[in-house]
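Notes to accompany the following structure.
Removed: one protein chain of the complex. Kept in place: all other protein chains.
On to chain A.
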């Protein structure tokens, strides 16, 4: 219960506890204190010392309380006395005041009586004054009416607006009193003047080029002259239309003529940049359109049945013009300029869109299309860039090295390639980000918030680029190897494999994170390609490339071995004194490949080796083993034994897949190449018939390969096993199988 203490204190004691606490008579401060019980308790429970102490304490407390009480008494006594004095003083003052109030009431009554008298005396004169003022006003009005025609005539020429105002004021009165002949004459006259004015205004409306303000004024006046609104609105629109057409024509004049024959002739670069164009378009055309539409609304009310199609048609033409202009923006140009232009376009259009809601979608579509188009162009530019980089790499690989001077190493090339591609991608993202910058108005469109980020940038640019990269890389492995087209150099395959692998390991997730940061996708947005799917693609491409690399390099070495076996006369050969040159070449080539692969790939794990795998120990190992392998196959009486032996050996060794996928490390790659080479040697030897020295040559060659190749392979037993098979097959294919003394073989190999 303890831990709940604070909580209980907060919520007050529970009822149960209150009931329990209430009747505690020993609480000296409690309401139920019972001195008897307390005393009994104390007497019973406390030892003498404590009792004495308690008594002293109680005495002290009582004394303190007594003195406190006395102090309080004194203080309160003083206050009571001063209060009594105050009350007494108040009683005296009130009696005074009553008398003065009575005086005041009497005076007030006298004042009101005299005031009544004065006003009665003045009333008559006041009425007459008012009457006179009325007559005066009437007369002035009449005067004005009489003057109306004259004024109208005077103003109609120069200040039609003033004339109108004047006429409007007079009209109601004139109409009211038209039964009086004099008024009638005035009315007729002014009517005639106004009709004349109307006629003049109409001519002006029809034939003159008015700027929008004048046009509005003119139509407004005509409306006030009660000309038919229907007809006027039509006139207004046709006049406005002519003006807007002229502006559109001016814009169009800047565009190269639409050439139906197509893109054969590239139009010359437009004279002004896009920002300028949009600027002019928006200030001239959009401004005027807005102004006119606004005037139309104020003039002809909210009924926009006629205005909307009119404005929509014009806006559509404007959009078309703009799109044509945007289409001229080929190449990459300056994206910030484009963004600013689009932004201005969108901002200026917003005013128009308030009047014309239907155009909003079209305008947004124009902007979105332009943005999308730009992103697509960036994708193409990226692809071109990548191909350019690849071209550079190929060139660097193919460039003849001056002797003694190493060209740029593969890691450098890879780093340059990866860095420049990534840098370019980042730069492109930065450019594209301008489209969604906060200060750009259209960035707040739902399209730019959601779909643009996801569909256009993430999927359309980033994902598409990575996919394309993987596909292109794969293309080097899939395409040209067939049918003898110029194949990619092996180093390039290796480089691309590493690049794809790096993409799978880190670059893709980095790029995607970067993209998602810069272009945050909406939760409800369309589904995106997940990173792992891309990674898988990159990995597949890397695997394909590396496998292809192994096959190409393996095939090169194998071809060398095959030719060397096929072209040699194995029957008539002389006793071997040397390792054949081709074997040295094979070892050299494989060492070169090892260096090449080692530049880009990790070492990889070898199968756990026995401690005797060092070179010297290895040869001991093989020599101790070799007789066991060779001996039975040379005992002529037992042809079955060899089979039995090799079959038993095979039972315990794993099946070796020659052209199998390799892992992403040096050892695995090298093992793959060595397997392909040695298997080729095996198959080729089996197709030949060897003489005694032929066999011995194979023996020497095999031993030499064993000496130098085991350290490249992940499992030296693979090399050992294949070479054993070569030796066994050679023995089978030999007419006179007398093997060379092992020490001699070793000696020849040592000698090189």
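Everything below uses one rule, namely that contacts are C-beta pairs under 8 Å (C-beta built on N, C-alpha and C of every residue); 3 or more make two chains touch, one makes a residue touch a chain; residues count from 1.
Following the convention adopted for this analysis, contacts and distances are computed from a predicted model.
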{"item": "Protein that the absent chain corresponds to, by UniProt name, given \"Centromere protein L\", \"AP complex subunit sigma\", \"AP complex subunit beta\" or \"EIPR1 protein\"", "value": "\"EIPR1 protein\""}
{"item": "Among A:144, A:312, A:555 or A:582, residue touching the chain not depicted", "value": "A:555"}
{"item": "Candidates A:498, A:539, A:666 or A:733 - the one touching the absent chain", "value": "A:733"}
{"item": "Residue of A:284, A:365 or A:571 touching the missing chain in the full complex", "value": "A:571"}
{"item": "Where the missing chain touches chain A, by residue", "value": "481-484, 555, 559, 562, 571-572, 636, 639-640, 643, 646-647, 650-651, 655, 657-660, 679, 683, 686, 689, 691, 732-735"}
